[in-house]
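Just dropping this structure here.
Here the complex is missing a single protein chain, while all its other protein chains stay put.
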Amino acid sequence: MIFQGKQKIWSDYQKDIPDDHYFYVRSCIRQNFFPASEQTFLDIVHNRLGKDFYETPHHTTCGGIAYHGEAIPQETVMTIIARQFALMTESGYENYVCSCITSFGLYTETMDDWRNFPELEAKIREDLWKACRREFKVPKYLAHASDVIYKFRNEIAERAKFRLVNKETGEPLRVVEHIGCHYSKMFPSKGIGGAEYPYVLAGMIESWGGEVIDYPERRHCCGFGFRQYLVKANRGYSISNTYKKFESMEPYKPDMIITNCPGCPFFMDRWQYVIAEQTGKTYGENGYGIPVFTYEEVAGLVLGYNPWDLGLQIHQVAVEPLLDKIGIPYDKADKYKGKNGKLLRVPEYPMNIKCC
Amino acid sequence: MKENVVIIGGGPSGIEAARRIRNFGYTPILIEKELRLGGHLAQWDRLFPEGVYAKEVLQTLLSDMDGIKWFTDVQILTINRLKDTYVIKLTNGISVQSKAVLITTGFQLFQAEKKEEYGYGIYNHVITNADLERYFQNRKDSRIDDPKVIGFVHCVGSRDEKAGNRQCSKVCCATAVKQACEIKQLYPDATVYCFYMDLRMFGRRYEDMYLEAQQKYGIRFIRGRVSEVSENHEGRLVVKAEDTLFGRPLRLSMDLLVLMSGIVSSHQSQELAKMIKLPVGEDGFFLPQNTILEPCKSQKQGIFFAGACTGPKTIPESLSEARAAAVAINDYFNTMTE
Partner (left out) sequence: MIDFGFALTPSATLQIDNLDNKLFEQLRNIEPDVAKCMACGSCTASCSAGNYTELNLRKVILSLQRGREQDTLNSLKSCMLCGKCNIVCPRGINTRHLILSICKVYNI
């Protein structure tokens, strides 16, 4: 691997990311999959970095799941997006940042379509007006929330309590980065580092002390594929893609995986359980899996948040071996306690993949 | 006084044209941007189909340069036309005048790193056709380390609209087959694959080369374009393509991958086209007055073309065109004096 070659590509695919003043929209599924990630993001930008990120309870899903699941047509999804933009406009913001990769891809695609087909934009404006009497401005700037964390990765590193380093050996942790397909595969120029060698997560890993693994199936989809998973008959094909990725990364002995998409961390986490229960195969050390994180969770860990406040107990693959490796303290007894301190139910242990 | 003819570009077309123009009794002035004459020919080891050494061809061309003036390491600053004369200012401070200007600015190879998915400049064992020729010349390249499995990717940056080049580069199929056989001569135990979309063996004896590659050298031809390259934990390349004849995706590990960088219009051609407002095609190559009847004449009086500046060509084709351009220029002067 010639590192300078990658640096050259990375320097070709940089984008300006505004410093401050964003209208923030959440993802519809991430709050269930990784319930604390978005809260952690807002806490970091508000309380650690002192930035202005505004969110409104009136915003909805972008419609991406239904659109990619072939349940609603493009005009519908565009009108939903137009309404989100209207909320941004009404709140007095011009920079739009979304938590979800599929939303980011869909917003990028919609804005590109409107640029190329102004008559389509005009029609959507009319539809939106008819539907809810709202008007909107197209955002001046569209970012994915991982772009923002990327932008402030060095500031986060300066405030870090922990680094992605094995505390026993002092060696950097070996980290797999996985980028959601809709981040830059459709519009390479909109992603930091482009589509073939995205840098958005690699940059965080480098800043926070880890070592990025470049394995053969790095560019491969996580396997979610929307309707491929949603329709049970297709699930074998969905999990086979995930299996392919894990088989490919296995020889590198990764310590952890970082992702920036709603579906990827969920499926790379949960499918490890299914693969283990179907085939007996596990990919981590000592019968554990390879823990999979969102970038917000990793930023939170680095900054010293309590792992259970980050929602890591919701993961299928146990995170404790990794926390021990880095030296992040946690209280075992608190793992399944709710916000009120009362013990929630403890999940059953799987047969073939070790959990804590 | 003998008339000057300025020739821009000192590759094989420029050199051959200079010799022929001199034979007609004019004074050729050859302008080359590099330190030495020879163009791409000087960078190449052997030429298809017979495997003649490029060096020998170039030496023959350069052995007879009496009466030809040439400047190397020089570029064109400006070209202006005063009545029927072109005044050309050079970067070395010299200014030359000529009623006829021959453009032989050739081509450049597609920058393989632009096809990011192939990882040229990123993965250790990905090289280009030009790199391999250099290796054949001096046997030095740290990227080539006793390879057991070798692949050639045809059409890198050519027949590729997304790379901005719809055109076929014409000579790369023959070059790939030549190079595949040559590397097999160096590494007889290696397995060599060629990934092609169409195999365009258009010239005399090229088909024989293909047949020899299949039979004598056992080169394995796979009809399918490489889609992406990566590196595995052993540092070997992992190559993905479709075996389109089999109708299945295919994946294999390799120790060396050679990208057949396509031919694109040269930077100098682009500059000249802007400077003297010469029309170029969508592919960036100069448009002659008539592609069939007058391939050497430009659409401007007194400006002529030869060689790959009007599209990909083999060496013998470029040399023939250089001779044809000399004839066209001689005719041009003759009609002026009538």
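Chains: A and B, in written order; residue numbering restarts at 1 for each.
We take it that a residue touches a chain if its C-beta (ideal position, glycine included) is under 8 Å from a C-beta of that chain, and two chains touch if they have at least 3 such contacts.
Computed from a prediction, not measured in an experiment: that's the story for all the values here.
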Among B:Lys69, B:Lys89, B:Arg134 or B:Arg220, exactly one should touch the missing chain; which is it? B:Arg220
So which of B:Pro249, B:Pro279 or B:Pro316 would be touching the chain we can't see? B:Pro249
Missing-chain contacts on subunit A, rising order, are 232-233, 235-237, 239-240, 243-244, 274-275, 277-280, 351-352
On subunit B, what residues meet the omitted chain? 199, 210-211, 214-215, 218, 220-221, 223, 243, 245-246, 248-253
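The criterion applied here is as follows: only the chains that are shown with their structure count from here on.
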Centre-of-Cα separation between subunit B and subunit A, whole angstrom: 46
If you look only at subunit A, which of its residues touch subunit B in the complex? 1-2, 4-6, 8-9, 194-197, 214-219, 251-252
Contact residues on subunit B for subunit A in the complex? 113, 116-117, 119-124, 228, 230-233, 238
